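A single protein chain has been omitted; all remaining protein chains appear in their positions.
Here the chain labels run A, B and C in written order, and each chain numbers its own residues starting at 1.
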Amino acid sequence: MKYKFQLDKKNFETVIANSTTFHSETEIRINKQRVNILIGEYDEKEIRSIFLDNKLYQVEVEKNNEGYPTGIYIDGEYYSANLLKIDKLFYYKEKETVSKKSGTVKSFIPGNIVKIFLKEGDTVKEGNLVLVHEAMKMENEMRAPISGTIKSIGVKEGENILANQLLFEIE
Amino acid sequence: MKYKFQLDKKNFETVIANSTTFHSETEIRINKQRVNILIGEYDEKEIRSIFLDNKLYQVEVEKNNEGYPTGIYIDGEYYSANLLKIDKLFYYKEKETVSKKSGTVKSFIPGNIVKIFLKEGDTVKEGNLVLVHEAMKMENEMRAPISGTIKSIGVKEGENILANQLLFEIE
Amino acid sequence: MINKSDKNKVLIPNRGVIALDIIDSLKSIGLETILLYSPEDANSLAVKLACRSYKFLSSKLEDSYLDREMIIEKALELNVDYIHPGYGFLAEDPEFFRLCEEKNIEVIGPGSKVLSIVEDKIELRKIAEDLGIRVLKYSKVIKSHLDYEKIPESFHYPLILKPLKGQGGKRIRVVENKARGEERASKMLQREDTKRMGIFAEEFYPDSHHIEIPFIRDINGNILFLPEIESSVQRRFQKIFQESPSINISDNLRESLYEDSRKLIEEINFVGLGYTEFIVNNGASYFSEINPSYQINTLIPEIHMIANFLKKQFAISNGELLHHVKGIRILKPKYTILLVSLMAENPFDEFRPSSGIVTEFFSYSTIRNMFKTSLYTGAKVSPLYDPYIGKIATFAERRENSIKDMNNFLKNIIIKGIRTNLNFLRHVLNSNCLFSGDTTIDFLNQKCKFNERKRTEEEHQVAAALLSSIFHIDNRKKNYKEQLEKMKQPGFFKRLFKKF
Partner (left out) sequence: MINKSDKNKVLIPNRGVIALDIIDSLKSIGLETILLYSPEDANSLAVKLACRSYKFLSSKLEDSYLDREMIIEKALELNVDYIHPGYGFLAEDPEFFRLCEEKNIEVIGPGSKVLSIVEDKIELRKIAEDLGIRVLKYSKVIKSHLDYEKIPESFHYPLILKPLKGQGGKRIRVVENKARGEERASKMLQREDTKRMGIFAEEFYPDSHHIEIPFIRDINGNILFLPEIESSVQRRFQKIFQESPSINISDNLRESLYEDSRKLIEEINFVGLGYTEFIVNNGASYFSEINPSYQINTLIPEIHMIANFLKKQFAISNGELLHHVKGIRILKPKYTILLVSLMAENPFDEFRPSSGIVTEFFSYSTIRNMFKTSLYTGAKVSPLYDPYIGKIATFAERRENSIKDMNNFLKNIIIKGIRTNLNFLRHVLNSNCLFSGDTTIDFLNQKCKFNERKRTEEEHQVAAALLSSIFHIDNRKKNYKEQLEKMKQPGFFKRLFKKF
């Protein structure tokens, strides 16, 4: 997974292997540097501390109503944060479609349709970019979950949409 | 309610009004003296501290498997305890029978039948003592929940019984 | 069952660290400490440690900690021998002391007579002037916005506007010019209680130092002076960082501060524990006021003496004499002591007060530092009260070591669930300006601005790495849960195995 974050108005890009749980020490890339991450303490609700290169940091993540991070306190020091982009948002959902093969894609949070790249009737391959949905200043690339033909597109460019609204359908 | 306790091998008798919750300051009698009790801190699981005459005590109750107290730590000091007798064990159940009028009485924990005072066919009034059931060294007086005739007695004196076994039935 | 007619009962109508210090100190000399607490404070550490505790009916200040009649009624009902008001609340209220004196309840403090002299800041300065003590230039009382004209033309702006009576910096305002001053004054006078007593103006020197002299005076007039405390570093007139001794006054000046203090407290016959306050500007001192009660910074004299200040206060209040003090004694400092105030407020959100339940709390103290706090895991920080939640002191022979130790110790404290000013304090402690001793009244406004601190590239990278890792795990967990839900739906496995 690639994450693009803004912290104090600076951009950072992180690469974390999909299956990573950080329950054992794991290397990740951050702006091309490598660091080791390991979960420290956690409870059902949240991670309370985390090791970076064997140094333990106390963390508290601030989230908006949709559950997206807007800031982080690290050892009491606050950094405003902004999640800009995730390259594969629905890792598990994608896997799931292997068996389910559903072509229906819905919005997961309210937001705005920034750009639609394809139109009804177009042929798509699994993984092709169909449209970009912006929510909480984060751009989500919505890709085709299966190969096929676009049956319908439920939104327009610039449209403000609600959660769980039909974005497009492929058969 | 009357409670009879043994603490460090000394007997104590407490009288607490049935409806008492101690969420506001309430007087109770202990060996004929009067003291004020008020719950301090508590969580879903247990009471953690309690005021007696406006002094806060930290408490931890030690219980056996059946949930009966076998000891108490008060500000870290341990007193072995033994609940000898409760005069009206099923306060709420009794109330309930006002509407339900069920005459069936079952055992609530495993134990031993010490004494049976009545026999099948006897007429009883609500509240009459039918038998005494001993469990974890505590004597429970099992009384008639309704007035009527004893239809059946399911146990014998001296019998070891399980939980939820039929003790007697009144109709 | 416990109805002993103990003659050593003390009632404590206060809260937080203040109540804790009193309970702890007076319990240790065998007194029965009886706390009055508001419903909001029911789970506080003070309730846990007091010998007995009685709840006020309301958490509103005027119906609890500020309710003179209710407190006195309770004192009479419980037949207490003493009331220790702590500081703040009623601790400097002459009326409260007067009412207690009427009922023959002994209140720890200098008594209603001294308190009413000390309370009126203008009258007190007049007394000082009569004794030849230089004071801060002050205006006449201002009771309506028309009175603002009474401020002499010779006064230089900026000026400070202050209520005539009453403690605490919350109602003090600095104004830059006459227009702003008139506006602010009329605003201040909209408060009924402020209007009744009036306000006054004094000159404000941003480049000056704020110096306090703690003292204890016994009934025979013997005085013990403790080393001076510099408390210039203030945020909104709340003392954030204090040090003792001050490195900003000369020995000559120090001596004159003690001499001024002596004259003044002898003149008003102050018996008990207090602090004289001075503004020091360009090497000259100006008397400002007297704090007639034990204060937030009591740990400083305690460390200088290596003794409990409150026990001493109690003894003096009971007519005992100072030990080893005949006449005047000035204690020489062996250490540089630093003290910071821990506040439940968010420095990253304009210092907004923070309240809630403390979910994690730990610290580790060593021989050269001291941490007193009402916090514990599970403690409730109430939005109703002052955000002041603790004090931290370090001491060492050399000032730079005190600073280093404080810096180090602040990192040994972890608090979660509420926001605190810990990182702000670290920022203050790390400033060059503080290290070099340039601690003037405008320190936080001009010299050490929190919002202008820099972060390193490394700090940002650490933050980014941590945040993305946490987000990754959260997201994974969320997706995993959704997956599990899907698996529970009828037909899931059928669809799965259709493939094979």
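What we mean here is this: a contact is a pair of C-beta atoms (placed from the backbone, for glycine too) under 8 Å apart; a residue touches a chain by one contact, two chains touch by 3 or more.
Since the model is a prediction, treat every value here as computed from it, not as a measurement.
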One chain isn't shown here. Among C:238, C:256, C:308 or C:355, which residue touches it?
C:308
Of the residues B:52, B:150 or B:167, I need the one that contacts the missing chain.
B:52
Hidden partner chain, residues of chain B it touches
1, 3, 5, 7-8, 10, 12, 14, 16, 20-22, 28, 30-31, 33, 35, 37, 39, 47-48, 50, 52, 57-61, 67, 69, 72, 74-79, 81, 83, 86, 90-93, 96, 99-100
Need a quick check: the contact residues on chain C for the chain that isn't drawn.
1-2, 20-21, 24-25, 27-28, 45, 48-49, 299, 302-303, 306-308, 360-362, 364-368, 370-372, 376-378, 404-405, 408-409, 411-412, 414, 458, 461
Identify the residues of chain A touching the omitted chain, counting contacts across the whole complex.
30, 33-35, 40-41, 49, 51, 53-56, 58
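Just so we're on the same page, only the chains that are shown with their structure count from here on.
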Ranking chain pairs by contacts, what comes out on top?
A-C
Please indicate which chain is farthest from chain C, where distance is taken between mean Cα coordinates of the chains.
B
So, what's the distance in Å between the C-alpha centres of chain C and chain B?
52
Measuring centre to centre with CA averages, how many angstrom lie between chain A and chain C?
46
If you average the CA atoms of chain A and of chain B, how many Å lie between those two points?
58
